[in-house]
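Here the complex is missing a single protein chain, while all its other protein chains stay put.
A, B and C label the chains in the order they appear, each numbered from 1.
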Amino acid sequence: MTRRCRVTRGRLAVPALIRAVLDPAAGAVVTFLGTTRNTNAGRRVTRLEYEAFVPMAEAEMERLAKAAARRWPIRRVAMAHRIGRVPVGEASVGIAVSAGHRREAFEACHWLIDRLKEIVPIWKREHFRGGQVWIGPQQGGPPPRRRAARAVRRPR
Amino acid sequence: MTRRCRVTRGRLAVPALIRAVLDPAAGAVVTFLGTTRNTNAGRRVTRLEYEAFVPMAEAEMERLAKAAARRWPIRRVAMAHRIGRVPVGEASVGIAVSAGHRREAFEACHWLIDRLKEIVPIWKREHFRGGQVWIGPQQGGPPPRRRAARAVRRPR
Amino acid sequence: MRVRLRFFAALRERMGPRGERFVADGTTVGVLWRALVRERPDLAATRVRFAVNQTYVEPGHALSDGDEVAFFPPVSGG
Partner (left out) sequence: MRVRLRFFAALRERMGPRGERFVADGTTVGVLWRALVRERPDLAATRVRFAVNQTYVEPGHALSDGDEVAFFPPVSGG
């Protein structure tokens, strides 16, 4: 199983991601793109900003790709995660999987994005109208950053 | 729900397919590509050749896109099917679905390709080393075309 | 009344892409197909679906003058 996992800056190169998994023995390519949505939890999102522990994030993505290849008969995997600012409508993450048949390509791709969100060391900060906040339960208690906490409560 | 369904000649324009479903309210884009595999049922495939009842195929794809939007909260759908010759490794069909969240994008995209294969009036003829054959149970009885039937049995 | 015929894939190779037929009022798609099979017994084994004016119909669908009737072998797109 061939794999190519990268953390990158700037727009995700989706055609290159797909080209990386094309394979004469594959009948199916499934691609997932995660894009910045303009709303989240009732907030009007203006952009996301991603930070990664780059070498470990790439190594963890490689491990996931290998694990997927043990679970499903897939041919190739390509994963890319963008860091820095990601405006609304642009992709922060791309995962492409090729396989002989479509079921395993769909299942492996879905599993990879689920697992990526759980374990790959990447963090997003959401910038919205009136503030910003780290996403994920960063704290057991209430949000620590006064500006963000205040802004969440600001009526629109 | 916005949709764009086309039967086309020449290489599938995958970036355009994905661009057609980008949406500021979408957090997920799932894309399926069906590609010509170099083997099928033990035969060495050299290319596929597709034929469609073009206006009805486009109308049926539109109907499927609408049906998917009734079953899942999706944002946009783009479907394209290539006709004519499709060499090994190239895509014959592309389906892109955007949605607020990934689960519905995966499920709708998978459902759309399953249904497309069942009902959209498109047919493929497989060209392989030594012959050619229409795919699908075109006949209740044995393969009708002497050349294809003979070739299937030819040892490699 | 007159109906236009369309054939696809393996059926097109045997019947040609298009045809025309005069049928009695009230003729159904299934009756029309059986008439074709009587003339071409090699079609008898063919699994076929019907579309009239680009919409799938059942064999009991009654034809109207000017209809376009399409005969499909099992589809295999994707």
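Things to note:
One rule holds for everything that comes next: a contact is a pair of C-beta atoms (placed from the backbone, for glycine too) under 8 Å apart; a residue touches a chain by one contact, two chains touch by 3 or more.
What you see is a predicted model, and the numbers here were worked out from it, not measured in a lab.
Considering the intact complex, the chain excluded from display touches A. For the chain left out of this panel, the touching residue among A:Met1, A:Ala16 or A:Ala59 is A:Ala59.
When the missing chain is restored to the complex, the residue among A:Pro24, A:Gly84 or A:Pro121 that touches it is A:Pro121. Residue A:Val93 is the one among A:Leu12, A:Ile74 or A:Val93 that touches the chain missing from this view.
Residue positions on chain A in contact with the hidden chain: 34, 50-53, 55-57, 59, 81, 92-93, 113, 116-125, 134-141, 144, in rising order.
Note that only the chains that are shown with their structure count from here on.
If you take chain A and chain C together, the chains in touch with both are B.
Ranked by how far their CA centres sit from the centre of chain C, the chains are topped by A.
In whole angstrom, the spacing between the mean C-alpha positions of chain A and chain C is 50. Averaging Cα coordinates per chain places chain A and chain B 27 Å apart.
Separating the CA-averaged centres of chain B and chain C is a span of 25 Å.
Multi-chain contact residues, meaning those touching two or more other chains, do not occur anywhere in chain C.
With touch defined as above, chain A holds no residue shared between interfaces to two or more other chains.
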